[in-house]
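With one protein chain withheld, the remaining protein chains of the complex are depicted in position.
On to subunit A.
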Amino acid sequence: MNEHLRFEDGWKILEQGIVKCSKLLEDCPGGRPTVNEYMNYYDCAYRMAVQKDQYCQEMYNSYKATHESCVCAMVLPHLMHKQGDLFWRELVKMWSNYCAMIRFTTGFLAYLDRCFVTHKKLPSLEDAAATSFFSPVFSYFNNEISDVLLTLIRQERDGCNVDMDLLMGIMRGICRSEVKTKLKSAVIQDTYLYYSRKSYEWIVQYPLQDYLAKVQETVQKEMKRLIHYLCISEEEGSGLCLKAVSAPLMQAYENYTKEKHIGGQVLLQTYKTVEDDLLDRCSRLTIDNGLDNNSFSHME
């Protein structure tokens, strides 16, 4: 009974389990493996990982590939030809179903997470699964997904009523995946454009002293917002805030004072103090990756 289990034979069993669970993507009732099927898959993965010729790396790679092919076959068709709110609702539903699916599939290969992934410093199975979902979704629907997320962030920023649980569920999922950098640059760029527009409204709307106070308040708020949305450290949040928020707002201030020939040195000095304070806080912070590990719990 303890004979060597070849990768092809073992993976065939595990693949059956993953394919069975993938029915959860389409709300099919037969997607939940039974307790004993679950135990059988767990045992199969364990045996392949601890036998003399172990297949940890092969299982890890196949796990990612199988999940990605499930997403391509069963998620992407649901998102086709949809835009705006319709696209968003479908994306949320598919991600929620996918989270239900990977609750089981990560369980089958729990031994990999416990030993192999930790030892090799690889992304956890949940992180790898998030990449397997969002990588093809971004490849095919980059514009749609970026538009819908940036619109929702803008709406929330403007005080509109946004379902934060749903938004954060998706954002945290993306932040666990390798697509995070794409999203981060899109959010930063959009934030920059948003405050470039706002700066021209505010500079004529408020007296200069109030404008600078508004800048200070906005920088603080936006830093919290970026940290929250992008699951980043306070240090990184401060740095991004200087680029995406302070820069456009202060550019408008400088342009305005030059244009109006206002000797705004004193006011500018006030702002510099705020900026120096921010930079000082940056330098005193310790580095951590700022990742929130609860992205999947949101959707369960």
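The criterion applied here is as follows: contacts are C-beta pairs under 8 Å (C-beta built on N, C-alpha and C of every residue); 3 or more make two chains touch, one makes a residue touch a chain; residues count from 1.
Basically, contacts and distances are computed from a predicted model.
**Student:** I notice the complex is incomplete. Of the names "Rab proteins geranylgeranyltransferase component A", "SKP1-like protein", "Trafficking protein particle complex subunit 10" or "Ras-related protein Rab-30", which is the UniProt protein name for the chain that's not shown?
**Tutor:** Going by its UniProt entry, the chain not pictured is "SKP1-like protein".
**Student:** Touching the left-out chain: which of A:Met39, A:Ala65, A:Leu86 or A:Cys160?
**Tutor:** A:Met39
**Student:** Which residue from A:Gly107, A:Gly173 or A:Pro248 sits in contact with the chain not drawn here?
**Tutor:** Among A:Gly107, A:Gly173 or A:Pro248, only A:Gly107 touches the chain that is not shown.
**Student:** On subunit A, where is the contact patch with the chain that was removed from view?
**Tutor:** Looking at subunit A, the ones touching the missing chain are residues 1-2, 35-36, 38-40, 42-43, 46, 50, 103-104, 107, 110, 114.
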